[in-house]
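All protein chains but one are shown in place.
Let's turn to chain A:
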Amino acid sequence: MAGILAPGLGVLAHLERLENQMSRSRKQSEEPQSVQAQERVLGTKIQKLRHLRDDLKAAVRHRRGSVKACIANVEPNRTVEVNEQEALEEKLENVKAVLQAYHFTGLSGKLTSRGVCVCINTAFEGNLLDSYFVDLVIQKPLRIHHHSVPVFIPLEEIAAKYLQTNIQHFLFSLCEYLNAYSGRKYQADRLQSDFAALLTGPLQRNPLCNLLSFTYKLDPGGQSFPFCARLLYKDLTATLPTDVTVTCQGGEALSTSWEEQRASHETLFCTKPLHQVFASFARREKLDMSLVS
């Protein structure tokens, strides 16, 4: 291998030496002029860079000054931001209040990923009572996904009648049933809690509160016969009974005054909410007592 390379190496080395000689001689002839030219070029470059440095220094000084001035004026800037935040919060509170206010309309809803969740807030005589939810899936056919309606409310029936054809009617019908149920329940609960003193036995009621049966006395300690009342609410969308029977437990024929009382009670139960009727009984009793003493 050495033998093949050696002649090549000898020729190449020689060529290199000749090249170097040539470039050295060229340099020597150029030197004085190029050096001067290069010096001139570098000189102008230095000046340019100096100018640039001075400009930048000036700019930095200027910026620092204006920042200081900014910090001094920071109060009015910050209050602008705070005002914006307050305005947003106020807007948010407003919207929340409006959404809450929808509860008082009795029927509100929220869109869900698959449909809408309807909220029915029931009320009776200005008292806000229980709320019930129906989660609807918007598909063909429209269907109820899940709900919190009590099991004895005929939801399946109402849905079968109206859900597919007229959703408004479905919702209003359901509202009617639930509000009426809430109202009847409220009256029964009030009777049990507020007027237990006038009842001579436990109040018999059923889940829908559409059949109420109880015995009561107008003068709890007194000698009068107790009355038996049986209230039927055949209209599930109503809060007043459709049929009322009041009898006297004594069983014997009543004197005319007792008969009049019995008949008037029947009318009262038909026309006024249950707890209001008993409130009037209690007032009358108080009045009688005060007259006696």
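Heads up, the rule we're going with is that a contact is a pair of C-beta atoms (placed from the backbone, for glycine too) under 8 Å apart; a residue touches a chain by one contact, two chains touch by 3 or more; residues count from 1.
Just so we're on the same page, contacts and distances are computed from a predicted model.
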{"item": "Per UniProt, the name of the complex member that is left out, chosen from \"Trifunctional enzyme subunit alpha, mitochondrial\", \"Brix domain-containing protein\", \"ATM interactor\" or \"F-box and leucine-rich repeat protein 3a\"", "value": "\"ATM interactor\""}
{"item": "Of A:10, A:43, A:207 or A:222, the residue in touch with the unshown chain", "value": "A:207"}
{"item": "Selected from A:232, A:248, A:268 or A:282 as touching the chain missing from the view", "value": "A:232"}
{"item": "Touching residues on chain A - with respect to the absent chain", "value": "96, 99-100, 108, 110, 112-113, 117, 119, 133, 135, 145-148, 151-152, 204, 206-208, 210-211, 213, 232, 234-236"}
